[in-house]
Each structure stands twice: as C-alpha cells, then as structure tokens.
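A single protein chain has been removed from this complex, and every other one stays in its place.
On to subunit A.
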Amino acid sequence: MTILSRRRLLTGGAVAGLGAVAGAGAVAAGAEPATLPGAGTADVGTATVAFHGPRQAGVAEDPPAHAAFAAFTLAPGTDRAALARMLRLLTDDAARLTQGVPALGDTDAPLAALPARLTVTAGFGPGLYAAAGLPSPVADLPAFTIDRLEKRWSGGDLLLQICADDPLTVAHTQRMLIKDARPFAAVRWVQQGFRRSPGVQASDHTQRNVLGQLDGTANPRGSLIDTAVWNPDGSTTLVVRRIRAEIEKWDILSVTDKENAVGRRMMSGAPLSGAAEHDEPDFTTLDASGLPAMPDFAHVTRAHVTDPALKILRRPYNYDAAPDAAGNPDAGLIFASYQRDIARQYVPIQQRLADKDLLNEWITPIGSAVFAVPPGCAPGGWIGEQLLS
C-alpha cells in the first residue's frame, strides 16, 4: 500500500488512468486537462514544430514519442557540390513534411497530413567533412573498456534524426528522406526508438528506460540548455550510442541493489541522499551505517556534473526488438546526447562511467557515432549552406 500511494504521489497525472482501472470510475476525463496540459487531445496529430530558424529543431524541444535515427555512408566521389545538392533536397523535404505538407513528388501524399510534432535534424559525421575537404569539428570517441561496439550500429557520414508523436509519420518521413538521399549515400544503420506516448504523462516528465530507471533527470533546463548545448552560431553536436540492456541479469537484482547501482530510488528517481527526483544529489550525506548515501560506484555519482557548461542534454529513446526463442529481450537505449563540445563535455562523463560505474554490469554499449549538428536555416536556405556553399 505504501508503494501504491507513493506511486500516486509521484507520477501525478498518469495515475488517473490507473485509478480508473482500480475502480475509481470515470475520474480520468475530468482530471486530465488539469494534470496533462496540451496532451491527450485531438491536436496531437496536427501539431507542428517550426523547421526554419537559426538552430535546428529536434534538439531542445520536449522529445516526441517516436524516433528514427538514420545514418548514411556517402557514396565514393561525393564531393562538396554533391553534398550541397543532397542537402538542398533533404532540407526541402524536411521543410515541407514537418509542416504537414507532402514532399515534392511525394508518392504517398496523404501520409504527410499529420506531422504530429515532426522534426528532422541533420548531423554531419567526420566522413562528411572529409568528403567536403573540410576539417571536422567532431572526432570518433576514444575506445572505452566497456564498449562492445558492432559495426552495424556505429559511425556514419550523415545522420537524420526523425522524431514525431506518431510512428507512421516517422516511417513516411524516413522513407521520403532515404529516397532523396539514395543518389548520394547508402543507408548505414537505422535505429528506431520510443518514449511514452503523448498524453500518457505530463509533457515535462522524465523518460523511463527499459530497465525502469528515470533517465534524464539531470538534464539542463530553460536557459541552461543554451549554456550546455548551443554554440553562438547555432550549431551543436550529437553523440548516438546504442546501449544494450542486460535485462535478464537486471531482473535478478533486488530493488535495493538496483537503487545502489543507479544512485536513485527506482520509483521516484530521487537521489539516495534526497527525497524527490529533482533534489540535487548530496555526496556528503551518510546512511544509517555511516557510509555515503550516494555510493561512489553508483551511476549518478559517476556521471554527476555541477558546472552548467559541462552538462549534456540527454534525449534518449528506448528500443525493444523481438526477443529470441528463449525469450531473452533485445532491448535497450538509443542514447542520444546534445552538447556544445563532445570532447569537453561528453567524453569526461563517459570516461568516469567506463572507469567505475556499477551499472556497467547491466548495460553494454554496442553502437557509437558522433555528429556535428550545423545551424538551422532560413526559408530559402538549406542545412549546411554556411559550410558547403
């Protein structure tokens, strides 16, 4: 009963639905508008995010429920002029589709009608800069001892991050973009992921991953996103890592063991030194046995950053592919983080985690890629024009 009341307290609006199931009757209809502003209404399908602007969309906005990360390998001989042609085409597609308008020559135009907060964000890998004869602002990550990277989930010259609150919108957009990229580049990998559906929780909730952990609590918010993410020219960088969750092993743990590995309460996301999700972890707090409440090996302890300029903006999606015959899941996290500078912000955090994070026992990085995210563009412009024109 403690757990139930706690859950009601902590997950707010979502519990309206649970309450109804538990026999509270038609509570949800009246309660939802108050607790879920703007969610769960008929505008989910028609909602749009502006495409044009000094910064690309799909970074700072509250992440939509579905995403496809599509990485490409440029065809040999793709030069700067060809890159410009490709990016003009892809920009044109994105500018239309994100506003609910079919792409030029859209072979399934009705599928473009419901953008559902669609965003298309382009990232350039080191190989794209090499093809253009330019120095790359991003470099592959150093090798970490925990990595078990697979080629099929790693690298990429071009990335298109496609996000929307509807999976069919993502599928159609992915299809149109791949068709227009095809004369220039081969599909290297596609990772499709999901978060909670619109209306299920309040829009500012923290993502829960397939291991049941709240994921993204420490994200910068408001103006601190500018400090951590955006360079003055409107550019940023993106790290995409495919992190397999060893759920069968995780299942064996008690809740207390899980909480010690993470450094947070599983239900509330509160640090073990605090009471609520957004309490700052206090590494001086001692528990009843006189040991630090936040264990030194816990994930949050290792990942913790106080300087706002050194934080990263995590924008992860879950993946859950088909289990094998024995029922072992193929699930995990498409870790995506935005930051001004990968080497200065991301790498030190990942290095501390690789060195000593108890959670490493239950997660395995199997893919890794880095991309520079160029500034956005004005109407009539195209993504990458500052670089390639």
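In this section, contacts are C-beta pairs under 8 Å (C-beta built on N, C-alpha and C of every residue); 3 or more make two chains touch, one makes a residue touch a chain; residues count from 1.
Simple rule for what comes next: contacts and distances are computed from a predicted model.
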| item | value |
| --- | --- |
| Identity of the absent chain, which is to be given by its UniProt protein name, from "Nitrate reductase subunit beta", "Copper chaperone PCu(A)C", "LLM class flavin-dependent oxidoreductase" or "Sugar ABC transporter permease" | "Copper chaperone PCu(A)C" |
| Contact residue for the chain not shown (choose from A:86, A:158 or A:214) | A:86 |
| Hidden-chain contact residue, picked from the options A:184, A:319 or A:362 | A:184 |
| Touching residues on subunit A - with respect to the absent chain | 52, 81-82, 84-89, 92, 95-96, 99-101, 104-105, 107, 179-180, 182-184, 379-382 |
